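Before we start, here is the structure in question, set down as structure tokens.
Left out: one protein chain. Kept in place: all the others.
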Amino acid sequence: MGRIGYVFLYLCLAAVAVFQVFPIFWLILFSLKDNYEIFAGNPFALPEAVKWENYLSVFQGGIGTYFWNSIWTTIVSTMLTVLIASMATFVITRMRWKLSKLVLSLFLIGLMIPMHSALIPLFKMFMEAGLIDNPISIIITYTAYNLPITMMILLGFYSTIPREIEEAAIVDGSSIHRLFFRIILPISAPVLSTTVIINMIYNWNEFVFVNTFISSDKYKTLTVGMQNFIGQYMTDWGAIGATLVISFLPILIAFLFFSDRIVEGITSSAVKG
Amino acid sequence: MKAKKAIALLFGAVVAVLLLAGCSGSNDEKTSSSGSDSGDTKTVKFMHLWPEGSSKLHHQIVSDIISDFEEENQDIKIEPEVLSNEQYKDKLKVLSASNELPDVGMTWAAGFLEPYVNGNKFAALDDVIEKDLFVSGTVESYAIDNKTYGLPLELNIATVFYNKEIFNENGLEVPETYEEMQNVIQTLSDNGVAPIALGNKDRWTGSLWYMYFADRIGGSDVLTNAINRTGSFEDPSLVKAAEEVQGLVDMNAFVKGFNGLSDQEAKSMFMNKQAAMYLIATWDLPNYTTNEDVPQEFRDSVGYFNFPTVEGKGDMNSFVGGPGVGLFVSEDSEVKEEAKAFAAYFAKQWGEKSVTEAGVIPATKVDAGALDLPELYVDVLSDLNSASNITLFADVQLSPDVAQVHLNAIQALFGGEVTPEGFAKEHEDALTKEE
Partner (left out) sequence: MMSNKWIITLYLLPAFLLIAVLIFIPLILSGYYGLMNWDGIGIMQFIGFENYIQALQDMKFWSSALHSFLLAAFSTLSLIVYLAVALILASKIKGTNLLRKIYLIPMLLSSVAIAQLWIKVYNPTNGMLNSILMAIGIENPPEWLADPSIVLFAIFIPIIWQYAGFYILIYYAALKNIPDTVIEAAKIDGATPLQIALKIKLPLIMNVFKVTIVLAVVGSLKYFDLIYVMTGGGPNGASEVMASYMYKLAFSSNDFGYGSAIGFLLLIITLIVTVIIRKVTATKEEIEY
């Protein structure tokens, strides 16, 4: 590629970058406006009078508990999903056994269920188990519903791991546990980071399940806390914007952290493997 | 090394959570049954849809009523759960499908209520209702086969709000006939002002226009009769009403792209003076009177008028509207008596407090003279007193299934995708199928 080609490429890349950052900029403006400016004004105009009150009403709405609940349910569900999916994908792709194809297909059917079909059956089951209004219901639901997609992503990668690696390990006398935890997991760090990011985003932004299974304020998450500002006839969009900004920050930080692991993992662990 | 630590941590977490799941699963079963009845105090679960964030004043009144009630009834504890409107409806569905309705909750009238009554989910409340307390007609909307299943809380009528300033600037006066209204629309349109704000993505908003035309052209019971099958949607006056709707659309009476706008967006256009008129129910009154977030100057410029007569026909004192939410008591409640007592107490207290404290027009009778209310409220309340008829919102009157047909057809009618005759036929087909 010539010099001009590179200039052109960078111009395009920069244009897309601006386009992608715009939403964040917009969201911050949104969170500082009132309903009338939000709906009838120019979306990129600066607010006429900066409405810090939006943030104030969010904090008065008891966001602290919601925030903490969002964080811990997201972390626990994400870790569970990624670990359980890795274990399952490992035996399905790396070990030879008769029913592997069938089991895999069954797992992947889980990808196809529309969430609203599952809502009432799940509620009934949790009711029977006494898990309604208990964060466990949320965590296991998130874990289960994200397993198929996580496994799908892992599949593509696991199948590319050279057989020699495990053969070498087995010859060395490693147990299968050792092989999985000490070799396979570390070398798949980039894809694990990818699935962590994806799971995190899903869990962090989910609200239909929480809303249905949880009724106590002490277990509600940020996304449900946001519903607090939706009224029967009127909705406080400014406060919703403020909640969106507040809830965006932790996920952004986590994303930046794991995003670097995608690249890092390879160079450090592949050598060890 | 890092990886090893992380994995150990992960594994620990999994084990801990699974253990926790096992234990608390069994613990909870014990505690969950105590929700309804344990020892001396009885707990009444109460679900409502006025979250603190968006409906601060409503929420405050609810909390006050609950604490007053608990004060007077030391052995009863009220356990509230608050959801937003849409989430409330969804959760109510899930709960009823699982036979887990709260002891007291909120319901809408007529068509919404009917399946719950038929399914034996709501308790009859006739023994606790003080009928004299309520505006006549409101309690009846919650009655099926002479039994009442809901205690009405709100009462709303739809009127046309307009911006006096814009009217003055364009030398316009409040129209009393539809012909005058068409002139108003034409003048505004010629002067480059959007005449009417309408957010028809929500569909019930467009239904209000159709219902008013039906009322003015065919009289106050033509639509109700079509719905209860003593009449028909193919009645010439109802077809005419649909034609008038399309006539308005052809005049460009509504804001651009109304079929893709939500009511909230349309409202904002009206409130930002981007449209001169806005047909909405009286739940919006606080925005034009007491809401401090809205500029005083705008609130002062808003007036309202009743839907005009059409071709000399129609009674301007006949309204589209009706009760909004009401309280139900679950038939399967283990604390039914307590729940009924609470619901009755709530409805009464709500009636006393809601106008002055939240600007809501309650379904209970209000003595406007004795209260210090903004002028617009006084006018609306006196209109309510002299109302000759209130036709319940069509989407509430109809069963949920047909209501969806109606609402979609409304969008198609406004979008010019269906002829007035086709519009009538869609309703007839759906209603016939249901019989």
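A and B are the chain letters, set down in written order, and residue numbers restart from 1 in every chain.
Quick note on the criterion: contacts are C-beta pairs under 8 Å (C-beta built on N, C-alpha and C of every residue); 3 or more make two chains touch, one makes a residue touch a chain.
Predicted model, so just to flag it, every value in this text is computed and none were measured.
*Asks:* The chain left out here touches which displayed chains?
*Replies:* When the entire complex is considered, the left-out chain reaches A, B.
*Asks:* If the hidden chain were put back, which of B:P236, B:P295 or B:P400 would touch it?
*Replies:* B:P400
*Asks:* Specify the residue from the set B:V255, B:L279, B:V320 or B:V396 that touches the hidden chain.
*Replies:* B:V255
*Asks:* Just one of B:K121, B:K340 or B:K353 touches the chain that is missing; which is it?
*Replies:* Spelled out, the listed residue whose C-beta touches the missing chain is B:K121.
*Asks:* On chain A, where is the contact patch with the chain that was removed from view?
*Replies:* Those residues of chain A that touch the unshown chain are 1, 6, 9-10, 13, 16-17, 20-21, 23-24, 26-27, 30, 39-44, 84-85, 87-88, 90-93, 95, 97, 101, 103-104, 106-118, 120-122, 125, 140-141, 143-145, 147-149, 151-153, 155-157, 159-160, 175-177, 180, 190-191, 193-194, 197-198, 201, 204-205, 223, 226, 237, 240-241, 244, 247-248, 251-252, 255-256, 259, 262-263, 266, 270.
*Asks:* In the full complex, which residues of chain B touch the absent chain?
*Replies:* Here the touching residues of chain B are 14, 89-90, 93, 96-97, 115-116, 118-121, 194, 200-203, 255-262, 265, 269, 274, 399-401, 403-404, 408-409, 411-412, 415, 417-418.
As a working rule, only the chains that are shown with their structure count from here on.
*Asks:* I'd like to verify one number: the distance from the centre of chain A to the centre of chain B, where each centre is the average of its C-alpha atoms, in whole angstrom.
*Replies:* 36
*Asks:* Which positions of chain B touch chain A when the two form their complex?
*Replies:* Result: residues 3-4, 7, 10-11, 13-14, 17, 20-21, 24-29, 32, 49-55, 58, 81-87, 90-91, 93-95, 97-98, 100, 264-265, 267-269, 271-272, 274, 283-284, 287, 293-294, 324-325 of chain B touch chain A.
*Asks:* Quick one: which bits of chain A touch chain B in the complex? Just the residue numbers, please.
*Replies:* Listed in rising order, the residues of chain A that touch chain B are 34-36, 38-41, 57-58, 61, 76, 79-80, 82-84, 119-120, 123-124, 127, 129-134, 136, 139-140, 181-182, 185-186, 189, 208, 211-212, 215-216, 227-237, 239, 269.
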